[in-house]
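This view holds just a subset of the chains, kept in their places.
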Amino acid sequence: MLPDVQTLKPDIPVNLSKVGARGIKKLVMVTKGKGRPAILISTFDVFVDLKPTRKGINLSRSFEAIDEVIESLTAKPVRWIEELNLKIVETLLERHEYANKAEVYMVSELILRKRTPVSNYQTQEVVNVLCEASKDRTGDKKVFIGVEVSGITACPCAQELVKAKAAEKLLAEGFSEEDVKKVLSAVPVATHNQRGKATVKVQITDGFKVSIEQLIDIAKAGMSYDIYELLKREDELAVVEGAHSNPVFVEDSVRIMAKTAVEMLKDAPDEIVVFFRQENEESIHQHNVMAERVATIGELRKELYG
Amino acid sequence: MLPDVQTLKPDIPVNLSKVGARGIKKLVMVTKGKGRPAILISTFDVFVDLKPTRKGINLSRSFEAIDEVIESLTAKPVRWIEELNLKIVETLLERHEYANKAEVYMVSELILRKRTPVSNYQTQEVVNVLCEASKDRTGDKKVFIGVEVSGITACPCAQELVKAKAAEKLLAEGFSEEDVKKVLSAVPVATHNQRGKATVKVQITDGFKVSIEQLIDIAKAGMSYDIYELLKREDELAVVEGAHSNPVFVEDSVRIMAKTAVEMLKDAPDEIVVFFRQENEESIHQHNVMAERVATIGELRKELYG
Amino acid sequence: MLPDVQTLKPDIPVNLSKVGARGIKKLVMVTKGKGRPAILISTFDVFVDLKPTRKGINLSRSFEAIDEVIESLTAKPVRWIEELNLKIVETLLERHEYANKAEVYMVSELILRKRTPVSNYQTQEVVNVLCEASKDRTGDKKVFIGVEVSGITACPCAQELVKAKAAEKLLAEGFSEEDVKKVLSAVPVATHNQRGKATVKVQITDGFKVSIEQLIDIAKAGMSYDIYELLKREDELAVVEGAHSNPVFVEDSVRIMAKTAVEMLKDAPDEIVVFFRQENEESIHQHNVMAERVATIGELRKELYG
């Protein structure tokens, strides 16, 4: 019989909040209603808590839990990614009978097909899909599902500065105030713009669900315009014009995401927690600019509609 | 006069939890009592909150706040890194008069001199120094200081497995039980070992301080042994023997850090929050193994001494 | 008609070695003979050269080239990953009629199934698959295919140091020279060990091919032992014992890979270029240790067999 050091009592009777593994990569197949299944390379972090009654956890059980769930759910592909993760925490609790709580954090790279805005060419886009799930012995559970998307953001402040200066110049060259107004609404005026990254996470309950598609729509609502891997000349024009007619601060992006979520998730109970983050890779700085909001849907409803 | 778009009222009256910048790199000089000052390349993330009364923050003020504090404190070098960060949040609150709360997160690479364990050669070590500080208009503040260090951890479970199997073999070859015992205490028995990373963060208050040196001692206490950039043969022997006579799980590492902190920080008030994390880059897996504890010093004292 | 700035003559008549895009992610499906197809998320870098006759390349054509090839080859899945990449450079040359040379660099995460060494559980492993292909207008082409794998390496030097010291101790405790010899061959003796990463790249020609499976076998030959995401106690024992009975320096790893390649690739022409790299994430240092060899198969044959 091989010795089992983990089951010994530890010398130091201290509780542990989390014990587990980070960076476990697995192939997951997800089907969304009809259509061919999406293939995800998913990276999982899994944890359980530990009382001072044991020196260590049986780590291999954590991998068995994930593998077992993935294998059993791959036979008939997962419809909602959160089901997969909830099943994982439940299996973790079963397997680690000494644990009181289990947690899983998942990130997946999802490659989606989409079409270019004008030329209508087919192209692909990478979206990160996130899921966080935890459950304890009392049955209390918390599940979040989220996405990280890319887009272009154009700065409204610099654009106003450039417009003001251009107006001065045009007036000095003899254009009338009215003509200047016409010109500045006809010509897309320069500003700095950059790759932005939006993160949205929404809490899920037994009675309330949200789809990856909805999350992507919310996350992209805060951008100046969508971006594409393939752009023909007419598409590039559309992206640049579109972005410059819809300039946003990181602050605006988060507020727009918040408003879009409230409007889109009408059946979400007030206590649902939501998280929005916009981070812009500023073209005029070496650092990034970021804004964030964490709130319940109820709080946002009150702020928006009083 | 240039237009100032940030001061406008936003269309969407939603509060923002955080608005700011990530990844601002600065050169900081810190002196610790006597001795020549340590030079840090520090990376700062700075944020303030924002009410629906303004469209955006004046971002350039955040950089001014950092620069001003760093410049003014560089003249007479900072004695405690947390003073620098607390000063930054206070200046952020002054400059962003519309904000209710300011936060800063700092990471610095600190290069320390140390000596090899046997040959006594001089060598260098990289330690990450962390600081998190926040303050609001009511004067409430929260400051954490921390470190991230590297070390070697050897696995006790695999070592017991190897020992049990070796004992069997030796008995089969005719060695007595007593001789086997002697052998297994004389010969450092193989197990898997790996680079581990320990993170310790401790809350600081007006009346309670902790030094970088103390934090490094706590973080290293949980490792099987210290590691070195330069090792002569006699040093390498000492590290391997030392690590194998002190095998630890990630769980052990965190518990030892917790106990060491409680013993070392005797004057810490009960409500001080502490955080410990050990992450091992397992040599037998592609994934990492991790354990964590967040608690107040008071909670740990109760668990340890009842 | 939209203007086409790229076709203008540049002001500065300087040749460019490479113009293109980095980090294009695509879903690729590869079938290897029978069995269900492997799914790869592949990241492509694609380049062409450019003469002073044009200001810029038509970048969108590079994406069309990749997309077209992937789409057309997905209908009937690719049998050899190098065919996909060669097809891409050929399509790049067609689409960029002003270019003389095209290059592609691909990295894919491949998730393979494998079984634990003793308990025979099913588990998964991540392998990076690499491909580099270039072709010019004269028809000259160069194609490499490669893999990056993980494994455990145990250090022979530290193990000999520990053995020598242990032998001294045992002799001092009264064991005979013969018994000491027996003991040290029965007991797996401690050393430092760590996650290692091996990279193998082999040139491919019209007449000479190598499979991903062969490349993985060559890369793993240089490790002390294989590693696994899931290990039951008996497996962990096997990995640790196996690694400690086969200690290797980075130098050994590269030499073993070179020898294994020469033995395995008997039909490779002498002029085939091969590349081997071993990098160990040393558990006793903060830095990594690395060895590399680039040579033709012919050179290696001469060094090995004279």
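Letters are used for the chains, namely A, B and C, taken in the order the chains are written, and counting of residues starts over at 1 for each.
Methods note: a contact is a pair of C-beta atoms (placed from the backbone, for glycine too) under 8 Å apart; a residue touches a chain by one contact, two chains touch by 3 or more.
All values derive from a computational prediction rather than experimental measurement.
*Asks:* One sequence, 3 chains in place: how many copies belong to the entire complex?
*Replies:* The whole assembly in this structure file has 4 copies of the sequence.
Here, only the chains that are shown with their structure count from here on.
*Asks:* State, to the nearest whole Å, the distance from the C-alpha centre of chain B to the C-alpha centre of chain C.
*Replies:* Computed value for the inter-centroid distance: 34 Å.
*Asks:* Averaging over Cα atoms per chain, report the distance between chain A and chain B in Å.
*Replies:* That pair's centroid distance is 28 Å.
*Asks:* Taking each chain's centre as the mean of its CA atoms, how far is chain A from chain C in angstrom?
*Replies:* The mean C-alpha positions of chain A and chain C differ by 32 Å.
*Asks:* Could you check chain A for residues that touch two or more other chains and list them?
*Replies:* As it turns out, chain A has residues touching two or more other chains at 2, 4, 24-25.
*Asks:* Report the residues of chain A in contact with chain B in the complex, numbered from low to high.
*Replies:* Counting only chain A, the residues touching chain B are 2-6, 10-25, 45, 47, 50, 52, 55-57, 59, 156-157, 160-161, 163-164, 249-252, 254-256, 258-259, 279, 285-295, 300, 303-304.
*Asks:* If we count contacts the way the header does, which residues on chain C are in touch with chain A in the complex?
*Replies:* 2, 4, 24-27, 39, 41, 60, 63-64, 67, 71, 109, 111, 121-124, 126, 229-234, 237
*Asks:* Mind listing the chain B positions that touch chain C in their complex?
*Replies:* So the residues of chain B in touch with chain C come to 125-126, 150, 152, 154, 157-158, 161-162, 165-166, 169-170, 173, 175, 179, 182-184, 186-195, 227-229, 231, 233, 236-237, 239-241, 243-244, 281-287.
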